[in-house]
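What follows is a single structure, and I will ask about it in a moment.
The complex appears here minus one protein chain, its other protein chains still in place.
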Amino acid sequence: MCLGIPGEVIEIMPEQPDLAKVDVSGVKRAINIGLLTDDPPGPGDWVLIHVGFALSKIDEEEARAAMEFLEGIGQAYEDELEALLSSKIDEKG
Amino acid sequence: MRFVDEYRDAEKARALSAKIAGLCEPGRQYKFMEVCGGHTHTIYKHGLEDYLPESVTLVHGPGCPVCVIPMGRVDDAIALAEQPDVIMTSFGDMMRVPGGRGSFFDSKAAGTDIRMVYSPLDALKVARQNPDKHVVFMAIGFETTAPSTAMTVLRAEAEGIENFSIFCNHVTIIPAIKAILDSPDLRLDGFIGPGHVSTVIGCRPYEFIASEHGKPLVTAGFEPLDILQSVYMLLVQLAEGRSEVENQYGRVVPWDGNQVALKAVGEVMELRPYFEWRGLGFISHSALRMREKFASFDAERHFDLPGVRVADPKACQCGEVLKGVLKPWECKVFGTACTPETPIGTCMVSSEGACAAYYNFGRFSRERVRQASRPEPVTIETGARRE
Partner (left out) sequence: MTEQRQANWAEEAVREHAEDVHDHELAQYPSGVEHPSREQQVLDRIEKARARKPKVKEERITLAHGAGGKATQSLVEAIFLDSFRNPLLEPLEDAAIVTANGTSLAFTTDSYVVSPLFFPGGDIGDLAVNGTVNDLAVSGAKPMHLSAGFILEEGFPVADLRRIVASMAAAAAAAGVTIVTGDTKVVQRGKADGCYINTAGVGVREPGCELGVATARPGDAVLVSGPVGEHGMTIMLARGELDIEAELESDTASMHELVAGLMKADVGVRAMRDATRGGVATILNEVAQAAGVAVVVNEDDVPVRAEVRGACELLGIDPLYVACEGRLVTIVDGAHTEEALAALRSHPLGAEAAVIGRIADDPPGLVLLNTGFGGTRIVDLLVGDPLPRIC
């Protein structure tokens, strides 16, 4: 229900510390980071952008763990496929 | 794009899909509701249903802030725009939503000044640039968007801007989920929780769904793999006989939400005793209004609004679609009287509504297409091969 897009913080605006310049695939916009005062992002951090505000800082650790899970499933699947294929070949032979 | 492309990977999807199929008990039907319209959009936009076994059905819930705005509120907003020296601002999503007497676009064509903005802060900028006009921002959205409106009001107050007010239509998701859970004809096996709302409210508010209603809920991200993974996580819970709140979207959603955002909302807004949801009727404590302290920023107090309720046409079967009793195409007026140009019911209003998503993206028979659309890849005859 709410479009949120990840973007990378390029810089914090020197004159307006509640604004950060954020890059989304080569496109840049000033984003308000006033909702992240508990854990302010800095250059290189990724944030989730919604209607011109950063809603949360993206947790790289969590992202890595989730990806590992998905890759694990992918690997297991490929192994199974391979096993299946070789067993078929065996049957034929 | 980082955090986007890797969650749209077809190979991982195939692997997850196989896992999902393996978890389904033969002969059992599973129905999961994705509460959030953003998920509905993702599901259709990426053709995610192609990866789900027949026995898993996704029911598209009420979480689209544009769709749930009752037609009477749109009429009120247009009445606001018709006041002398008013500039109305809102998100692009609102422009085509029809009220009882037409949409913002129609009103604009009749001479009002209605502008699209990307952020409530941009509406405030319009107010700064037009000191002799009064600028109203039609605020819509769930808890995800309310903090941005609140921050904008706080900014306006700090700057002493007086020609700016909010027409507040923010709604809250939990009461809507409760209303759905309480309806007798509902049969759901679990929920896919709204990821971006949860960045603000966290995952705790969903706990009653697991503990009191015995349904698992997995908070999910908005890329297609996120949703597929959350279906997988729901099935694992069911297989293990658990019903818990889990967070698939840990990279973005902190378990406790965003306290700064909640505080800003609490400072500026308070719960309304009740609010009408298009398609669901009146739900108590399900929306926000401006606090007394910010009365000067409240368009509802500034101006006299007609406040006339517009009844949904009788032919509309949105209630049943929202609860998953009917599939969108099973509604009697689907695609004929009710289309995205003339949305009779709420689910057709924005492309996040179940009916509009099906109409815009899914209006074909998967069976037929399976045969027609993916045969051998295009045979490209190159000179070398032709000899």
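So that you can tell them apart, the chains are marked A and B in the order they are listed, and the count of residues begins at 1 in each.
Everything below uses one rule, namely that contacts are C-beta pairs under 8 Å (C-beta built on N, C-alpha and C of every residue); 3 or more make two chains touch, one makes a residue touch a chain.
Quantities reported herein were computed from a predicted structural model and do not represent experimental measurements.
Residue-wise, the contact with the chain that is not shown comes from B:369, picked out of B:239, B:295 or B:369.
When the full complex is taken into account, the listed residue touching the unshown chain is B:95, out of B:21, B:95 or B:236. In the full complex, subunit B touches the omitted chain through residues 1, 4, 8-10, 13-14, 37-38, 44-51, 64-66, 71-72, 91-93, 95-96, 98-102, 105-106, 108-110, 115-118, 122, 141, 145, 224-225, 307-311, 313-315, 329-330, 332-338, 340-342, 344, 350-352, 359-369, 371-374, 378-383. Residues touching the missing chain, restricted to subunit A, are 1-3, 5, 7, 24-30, 49-51 (touch as defined at the top).
Just so we're on the same page, only the chains that are shown with their structure count from here on.
Inter-chain centre distance (subunit A to subunit B, centres taken as mean C-alpha positions): 21 Å.
Subunit A contributes residues 1-6, 8, 24-25, 32, 34-38, 46, 48, 50-53, 55-56, 58-60, 62-63, 65-67, 69-71, 73-74, 76-78, 80 to its touches with subunit B in the complex.
Note for the complex: subunit B touches subunit A at residues 1-4, 6, 9, 11-12, 14-16, 18-19, 36-38, 63-65, 91, 118-122, 141-142, 144-145, 147-148, 151, 194-197, 199-200, 222, 225, 229, 248, 250-254, 258-261, 264, 352.
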